[in-house]
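Heads up, one of the protein chains got dropped from this complex, but the rest are sitting where they should.
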Amino acid sequence: MTMSPKLGVCYYPEHWPEARWAQDAAQMTALGLTYVRIGEFAWSRIEPREGEYDWAWLDRAVETLGTAGLQIMMGTPTATPPRWMLAKFPDMLAYDAEGHPRGFGSRRHYCLSHEGYKDACAKIARDMGARYAHLDYVHSWQIDNEYGCHDTILSYSPVAARAFQIWLETKYNAIDALNTAWGNVFWSMEYGAFSDIGLPNLTVTEPNPSHVMDFRRFSSNQTVAFNKVQADVLREITDKPLIHNYMGRITEFDHFDVGADLDIASWDSYPMGFLEDRSDRPEDFKHAYQRQGDPDFQAFHHDIYRAVGQGRWGVMEQQPGPVNWAPHNPAPLPGLVRLWSWEAFAHGAEFVNYFRWRQARSGQEQMHAGVLRPDGEPSPAVAEIGQVAKEISALELSPLQESPIGLIFDYASAWAWDTQPQGADFDYFRLVFEFYSALRKLGQSVDILPPNISDFGDRKLILIPGLFCWNDSIKRAMRAFEGRIIIGPRSGSKTRDFHIPEALPPEIDGLELKVTAVETLRPSGDIALEGGGAFQIWREHVQTSESVSLMSEDKRPAVVSKGNLHYLCGWPNALGLDAIFKRQLNELGLPIYALPCGVRRHDMSGHILYTNYAATPEQIDGTVLRAAGVRLIQKSSGKIIIKE
Amino acid sequence: MTMSPKLGVCYYPEHWPEARWAQDAAQMTALGLTYVRIGEFAWSRIEPREGEYDWAWLDRAVETLGTAGLQIMMGTPTATPPRWMLAKFPDMLAYDAEGHPRGFGSRRHYCLSHEGYKDACAKIARDMGARYAHLDYVHSWQIDNEYGCHDTILSYSPVAARAFQIWLETKYNAIDALNTAWGNVFWSMEYGAFSDIGLPNLTVTEPNPSHVMDFRRFSSNQTVAFNKVQADVLREITDKPLIHNYMGRITEFDHFDVGADLDIASWDSYPMGFLEDRSDRPEDFKHAYQRQGDPDFQAFHHDIYRAVGQGRWGVMEQQPGPVNWAPHNPAPLPGLVRLWSWEAFAHGAEFVNYFRWRQARSGQEQMHAGVLRPDGEPSPAVAEIGQVAKEISALELSPLQESPIGLIFDYASAWAWDTQPQGADFDYFRLVFEFYSALRKLGQSVDILPPNISDFGDRKLILIPGLFCWNDSIKRAMRAFEGRIIIGPRSGSKTRDFHIPEALPPEIDGLELKVTAVETLRPSGDIALEGGGAFQIWREHVQTSESVSLMSEDKRPAVVSKGNLHYLCGWPNALGLDAIFKRQLNELGLPIYALPCGVRRHDMSGHILYTNYAATPEQIDGTVLRAAGVRLIQKSSGKIIIKE
Partner (left out) sequence: MTMSPKLGVCYYPEHWPEARWAQDAAQMTALGLTYVRIGEFAWSRIEPREGEYDWAWLDRAVETLGTAGLQIMMGTPTATPPRWMLAKFPDMLAYDAEGHPRGFGSRRHYCLSHEGYKDACAKIARDMGARYAHLDYVHSWQIDNEYGCHDTILSYSPVAARAFQIWLETKYNAIDALNTAWGNVFWSMEYGAFSDIGLPNLTVTEPNPSHVMDFRRFSSNQTVAFNKVQADVLREITDKPLIHNYMGRITEFDHFDVGADLDIASWDSYPMGFLEDRSDRPEDFKHAYQRQGDPDFQAFHHDIYRAVGQGRWGVMEQQPGPVNWAPHNPAPLPGLVRLWSWEAFAHGAEFVNYFRWRQARSGQEQMHAGVLRPDGEPSPAVAEIGQVAKEISALELSPLQESPIGLIFDYASAWAWDTQPQGADFDYFRLVFEFYSALRKLGQSVDILPPNISDFGDRKLILIPGLFCWNDSIKRAMRAFEGRIIIGPRSGSKTRDFHIPEALPPEIDGLELKVTAVETLRPSGDIALEGGGAFQIWREHVQTSESVSLMSEDKRPAVVSKGNLHYLCGWPNALGLDAIFKRQLNELGLPIYALPCGVRRHDMSGHILYTNYAATPEQIDGTVLRAAGVRLIQKSSGKIIIKE
């Protein structure tokens, strides 16, 4: 079996004269595109007034694209309810944490808990499915668009408040059970009835973390339930794949849970926007990669969504030029559109769709580059896309292999540490990403694993940083595993109810170790490690009878080891992770690759892909790889398939 | 014809014992003051309860001042409606963007869209006019006070929302016309009725820029309409000049439009407060001029208001010492009060009124210096004012001449780029001001021109940076003009509806040029120019068949030229502007003056004024000009009239 990734594009026929559609479709296929995503913002054109449908234009658009040879990814338009929906359901709006309803006039203006709106979503999904699902042109269905974008998972609306009370009553049954689980005795916060419980915003000082954590779980569950309504409707109609397009660094809901109801995971990849807008990297790093994007951010998400999609995933939206939404929006260096595409294929993407076909002339995103310029002429991305199309059509890529290294990513831990960072700089995403990035800089390919995994397979190394609470599955996996496990910091430090475990963290079977105190460090307060690097942000005081394999310079255990278990008593900075991982990989006999600063290597079983994110040419194996270049090597022969 | 500028002062007889009034008036005239502005905050004393007037005290104050020889600028008190007005119109308050009514207890607590309050303003203006307009003492009328101060143009009140719907219906007539003009199809934002349209605040993510732009136009128009109510009332009563006092760096309404209904423009000049509170200058600049104010900010506003007043303008409030409202409020260096006054005269001011006569002992501005101290004794400003009075009375100043250089300033462009900055650092005021400042550092005197100008006259150079959208008048002026025109960046980049032009920007007749992409630059990401300096903040990729007269170091066109048209493909930083303007001025044969760093030169036709804003003495033509000194030279004779 081989992989044959495809290219596609996002298209909005409703934005352009019908006379242009056929030309657009022809240009798409000529460019080598296979997929076209449509429909996901078109509700006001499909159903201009409640119950009055205008299918004709969409029928013609589908036929035009389909007969041109394109496969259609059809989006349900539920991220953009029309204005008449708000007249029908005035209480459908989400509320922000300050108590404001989040009004009509952009998109995603709905509260996930509104039952009436969910019914309306079921209806439009059913109607669209009934009309188009049987067509051969239609390849798959995208449900809604970018859950969580614009901070839309947490809603503090009256509708959400009532749904939360019901959810709590279902979970706890008796109010005293909730009072105990939350430890409400602490500040006389005990409730007499579920109907007395409010949402955890606008309290005098911080609310009870157990209260917040349940609200975060509820909010994630509401997202899952919202998505499932449409998934269930479409399943009845079709067996074509169901997809959602997730967004970068959104952790407010559990993507694994949403993904369980779908067939393919996808995400929207804006490497430069994300580096500028949602990165913890220091200023010099952001400067160095301002026109390339973070060399690890895309790969990390690719690996997450491969896990969320249980192997099936793609890039639904790929940045093709400058975007409109980051604080600063420079243009990518020539070659990046191609490089980003190849990075996705190397991680197993089934498709990369560029966003969007033609730059819009009006509306919020008119400054977002497209494959075509606003005047319909080709942008610089066209040449790169064409090159990629040719390259992939000329190749048979080997399927991905399981990596010897697995890294656990857990959305609930992100909620937990957002609820109780304890130090201002503690962030779960950052923690896991820094582990990932450190391994990737050493040339490793890493699989992301869900937190409820029950078997680590034949892997050699499993990393579990910051997992707030153990579950039975992973404990089973840990017990059965013969490879090495690196845990911590902060893993196992809470019970599911957000209490400190009775016998102290981290409660790891087979490791006699107690975290007796933690400290959070000032940016100036790093604690040096004897092996190089330092602990930053977080460090634990431990009591242990196990062997200490690394000490901090202030003479406390930094790594505690027993058998295949290794516990990190703090958050190592980049140098610290580099030193620790080098030692661990060496001990495991895993090869370490010395890569130039901006170069990354990804192992695809049959091929190796090198990507050069640097703005300068770099040496690999004695040969120059140009700035923004990619090199593809056939492992069996060592042959360079693509040179740069 | 010669200019004979006058000095004046702002006075609040209602704050002081009546017994003191005559002494104050005598001291004013002794100091050489001609004008006294009164009345603009006194509503609660004129009409303590609705319909109950107390004119007697004001009659006596007017008579005392008038018989002392002062000319009265009479203010209508509509910026400070009394508390009973709020009882009468509970819905008269403006709302902030967060949805809070902006309450009673300071000033400007009214929504420009409230019809009842506008009627009340008409009534008080009519009543005051009827009582005082016929008096010889009364020189002119100031309507309201500092429109837009404290962010009071944009109101998100229910009253404003309803007025906006009506305004839109008047503009578009049919809802589909609005949907098309706004491109509402983009995210299913189409409306079924004007009554469904809300104000563009508190949306989930950014609202449609076309929606915002219309709200900005509406808000400006409401300001014009608010002002016109009183102007119309007073016109019926008197033909004395009508004035408004604008405030520094307020761009939320179109001053040209308000000014069209008035006779004289004036502004309130607080050089040190503005540098500290509302300047983009870097920290070292702010430090260097902390006791002097920006050497160009006042001049820029003087030139704006000369344009707004169609030649007639003055300074209604001039800072005479430390103020109360900036984050830090140091005292001016000795000499600045005189220098600021001279700067105004050099730009054609008919009057400079100091604010205020005597420092208040209570209320919000008690820490704002006056000409007199709170105890009634002279502050250090007195000596400087006296000196100015003597200097101007001994001179006949030549009238202003038209400058060979004109610079377009357009309020709507400020709204456009505030709506869609695209890069975090893009600000229209800053862009135009940096062009102005760069020219002034080269010794140039610059005229500010309105965007709807239809004839550039005999000028040699016109600059049009960042004009978001062309209008027929300026296009006509450009076609007819034989001088040089420097355009850009971002000029002509939108249609009036806030779309990207169909054939791409900048759509300049006679210049074959398309902006194919734009990028916004990180502060660290300046792009060097081959001629020196760099593009900052904003840079465009262009496609052109015209000649490229300057390249960037990354080998893209930086200046495109054809005939008398020159287009800048980015925002040059100070060094870049200096290099570009030097070359352009040289080519035009306009003299460039090498000035010491803090020194400025202004050409008054018959005279040249040098002002030294530096804290150190500087050399001019081989003679020392002291710190904070002014030098006046008669052009015809070369004679130094004032040495320092």
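General observations
When the chains are written out, they are named A and B in that same order, and each has its own residue count from 1.
In this text, contacts are C-beta pairs under 8 Å (C-beta built on N, C-alpha and C of every residue); 3 or more make two chains touch, one makes a residue touch a chain.
Please read these numbers as outputs of a predicted model, since none were measured by experiment.
Of the candidate positions B:Tyr53, B:Phe104 or B:Tyr172, contact with the unshown chain belongs to B:Phe104. In the complete complex, the residue from A:Asp127, A:Asp151, A:Asp375 or A:Glu519 that touches the missing chain is A:Glu519.
Looking at A:Arg126, A:His541 or A:Lys562, the residue that reaches the missing chain in the full complex is A:His541. The chain omitted from view is touched by exactly one of A:Asp151, A:Glu169 or A:Glu190, namely A:Glu190.
Interface note for the absent chain: among A:Ser4, A:Thr203 or A:Ser454, the touching residue is A:Thr203.
The set of chain B residues touching the chain not shown comprises 14-15, 41-45, 48-49, 77, 80-84, 87, 94, 98, 100-109, 149-150, 152, 276, 283, 286-287, 290, 321-322, 324, 327-331, 359-367, 369, 373-375, 377, 379-380.
Taking the complete complex into account, residues 98-99, 182-192, 196, 198, 200-211, 420, 422-425, 497-500, 502-504, 514, 516-522, 524-525, 541 of chain A touch the chain not shown.
Just so we're on the same page, only the chains that are shown with their structure count from here on.
Rotation angle relating chain A to chain B: 120°, from a CA superposition, given to the nearest 5. Per-chain CA centroids place chain A at a distance of 48 Å from chain B.
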